[in-house]
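Note that one protein chain of the assembly has been removed; the remaining protein chains are unaltered in position.
Here is chain A:
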């Protein structure tokens, strides 16, 4: 029996006494709750096999005591002074099948989840055993973010003839994902009903894990999970950092950002990690890359007042690159640039023009070479603002992809990618609604073909994927809130959940392999 309070203004330590704890079915139960607050509203609930419930609403007396045999229930499944009301008023919980009689077969399912502590890009193995054969169950994954929003993903399964569900092999028949999806519980996560709109799930404190709870419920449930008791639950930690990864916040020579250093004596290859126009300091991808053996420098270049000075230009990035290059834990000849969105544009620009930045390779996710060259950041933004008429708004969602269309023929409007001397990996989603990345990639190919350096370019284009191609199993956000100056808009990023999830998983594997190939090579493979 559980006594639950509706509002707690003072924490209580109630003592609930039930007697007898084992009785014959025709014996009376004595139920007393003590040490509540005086006049506290409580609910007493009796549940049987997660399917049947009876409950009564009580108010404690001036001593903070509820005595079921003497006090009146004011509501619930029974009213009035009813010593045994909790039992005889029992009924199937909401959402149950109709016309139930008491279940006689109890299952003791064993929920196996592995690993219980993993990196965010590792696959989870989820198996449920010892169900009834052909039992309908729901597997659900729930997470409370640092902002206290609740996210959930769930799938509907039917156990096989042995009473087993194997997520990697069995098909989900409904829920937030369908089909055989080993990681569907993660990537299909969405805010629970009633949440704020336009949310995006992003970890701020990367040295602590994200905690998920994976549960199995009887039946195919689509809502009201928090009112139900699961058959079993596991807690799973997902980390952005491997053990031993160090985090160092840097503020040097006017440059701000966070360095993540892998465990070990080093020195290691390094990379500069550049996020997009959303600004701020985003650390999680750099933390994860450090877990794969790269000193990763997440750079803050938008949003701080000092940084947004009109003169923030190529010198800021060159200074950041120099800091990375000269760091004791970094191999100065094994450096890369890694960008997303506007960060990709910066990466391409540096790779093409900078005398100081000489990366071994570049990874550019969801980026474009269309950018007024050699300007300060604020000049660049002003240039973009000139095209504000090309911004569309549909159903309250802001679409920016047309801003750079058509791809200009004028070379002074584009980064001269023909000057790039290192391998470049472009990763784009065909349904990118924020930036015309696919068209840009095609134009870059043409330019590099003409310049004779086309062999350096590798393009991964993912159908059905949107703009925000993140590390694997991050939930897909087709839209999310975006702040521009003083305005908050709902930005359309594009993509559909399943193809976008596939794109994130596939591209990450290829990105890490690409970085290892070009930064961890042995001497004999030095020639490109």
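One rule holds for everything that comes next: contacts are C-beta pairs under 8 Å (C-beta built on N, C-alpha and C of every residue); 3 or more make two chains touch, one makes a residue touch a chain; residues count from 1.
Here, contacts and distances are computed from a predicted model.
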Among "Mitochondrial ribosomal protein S7", "Potassium voltage-gated channel interacting protein 2", "Acyl-CoA thioesterase 19" or "Protein RAE1", UniProt-listed name of the chain not shown: "Acyl-CoA thioesterase 19"
Option from A:167, A:255 or A:519 whose C-beta touches the chain left out: A:519
Contacting the left-out chain in the complete assembly, out of A:242, A:399, A:413 or A:490: A:242
Residue touching the undisplayed chain, where the options are A:41, A:122 or A:136: A:122
Residue of A:64, A:153, A:257 or A:293 touching the missing chain in the full complex: A:293
Absent-chain contact - pick from A:334, A:414 or A:476: A:334
Those residues of chain A which, in the complete complex, touch the missing chain: 21, 105, 107-111, 114-119, 122, 129-130, 132, 162-163, 211, 213, 215, 229-230, 232-237, 239, 242-244, 262-265, 267-269, 291-293, 326-328, 331-334, 516, 519-523, 526
